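For this depiction, one protein chain was excluded, whereas all remaining protein chains were kept in their positions.
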Amino acid sequence: MDLSAFFVELANVWPRLLQGSIATVTVSFQAIAYGSVFGSLLGLMIFYGRMPARICGWIYLDFIRGTPVLVLMLASFYIVPLAGLGLSATGAGILALSAFCSAHVAEVFRGGLAAVPPGQAEAAKSVGLTFPKILFYVLLPQVLRQALPAWINAAVEIVKASSLLAVISVPELLLTTQQIVSRNFMNAEFYLVCGLIYFAINLTLSKFGKLVEKRLAF
Amino acid sequence: MNSILEISGLRKSYGPLEVIKGVDLAMKPGEVVSIIGSSGSGKTTLLRCINLLEEFQGGDIRIDGQLIGYKTSNGKRVALPERERAKNRALTGMAFQQFNLFPHMTALGNVTLGLRKTRGMAKDEAVAVAEKWLERVGMSQRKNHYPIQLSGGQQQRVAIARAIAMNPKLMLFDEVTSALDPELVNEVLNVIQDLANDGMTMLLVTHEMRFAYQVSSKVIFMEHGVIAEEGDPKEMFHNPKSQRLAEFLGKSKFQ
Partner (left out) sequence: MNYSFDFVPIWRNFDTLLYGLGIGLSLAALSILIGVVIGGVVAFGLVSKNKPTAWIAGLYVSFIRNIPILLVIFFMFFALPQLGIRFSKITSFVAALSIYAGANLAEVFRGGLQAIPKGMTEAGMAVGLRPMQIRLSIIIPLMLRSTLPSMGNAFISLFKDTSLAAAIAVPELTYYARKINVESFRIIETWIVTSLLYVAATFTIASLLRLFEARLAIKR
């Protein structure tokens, strides 16, 4: 391995790596945001909904969790244009990642609700709170605190899974790296750099999660 | 007659905290010695040193004349390699407060493990020996049961069989009835009494004063890491020499 050549090349391509990293973070962030909103609603539906709604929720969960993310992504990539939604490849990728994220979050959220002792809701009822208020003021704060570590884990999974957008030609970090090495042939060096960037992004995410967790601790 | 156990000047500390401060003890074949004392007096630690489950910083322990755990080389005290220590440990048998049966093996599997792996017995031979001892502790009916399917007293009897099947020179019992429900204590004590009658050399740490009185040829009272008083059980229990022992026996409600 020629180190000086590597650093010269790194100086050349770092703006592209930065662009790729930003794309990875942006895509992951959107998927996590959409997935979390939809996943929370789904979790509520599975925990409190009527039987038919629950069954639909479970079928969706099992279907998404049983299918590889790559298959979700390819399906979304090929099917979405048919539906005439006018989504770009990036949009199709985000859709697939959001679906994947929502299944994780729904499960985390449902587990969190189940872990709150039933006495909590009863105590809230006995002081005359209505269901939405019980949910917002009593249950959700406890669920969020309890589910935070698992939610951060899900977020890390999404960042990792965003690399699959490379397969549908969205130039995020991994595809950018592939394009770089196909020109300079420094495969080992730049795949390692790529790994270090993912490592840094996810470590930041985990550390941030730990920080919030400490803040929220009671 | 040669001593089975010979401890001289034993010292043991956890960092700056010294828990055994110079203990001397000798046991002859067939002797049954009970160690009593309040918790934190060092009695369990003493037992664990003899089985080399703890390091000790000073003194010698000999079992059947053999120095265990450490050797002196070029005037320095060095720990024996783990392989040698494993052999040393097999000289003594140990029964634990929490039984420590292996949950993934049947009663029979628990007893044969050491026979096969340490004593190098063939399977048939190990099974025959194990069955003999399980019979002896009244557990042959349940030899194919897993620990989770046995009561605490039954588990402890299997644990005793596991230790004694190794044919140790000396059996160590570490508060073997403390974790048991009161109604299960006697079945275990009966097994120990039976072994004592048979001439097994045994060292017990116990809170069962009545049992210690009944079974022992000698009783040791430990306090603050030293042997505070020792002697014939009748003498010790009826006419304690020190105020401390008298108080301890008073608290233990031994009448």
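Order of writing sets the labels: A and B. Residues in every chain begin at 1.
Definition applied: a contact is a pair of C-beta atoms (placed from the backbone, for glycine too) under 8 Å apart; a residue touches a chain by one contact, two chains touch by 3 or more.
Because the structure is a prediction, the values reported are computed rather than measured.
Across B:Gly69, B:Gly93 or B:Gly225, the residue that sits in touch with the chain not pictured is B:Gly93. Across the entire complex, the residue among A:Val13, A:Val27, A:Ala92 or A:Leu174 in touch with the chain not shown is A:Leu174.
Within chain B, the residues in touch with the undisplayed chain are 51-53, 82-83, 86-87, 89-90, 92-94, 96, 98, 100-104, 113-114, 117-118, 146, 148, 159, 162-163, 166. Within chain A, the residues in touch with the undisplayed chain are 62-63, 65-72, 74-75, 78-79, 82-84, 156, 160-164, 166-167, 174, 178, 181, 185-188, 191-192, 194-195, 198-199, 202-203, 206.
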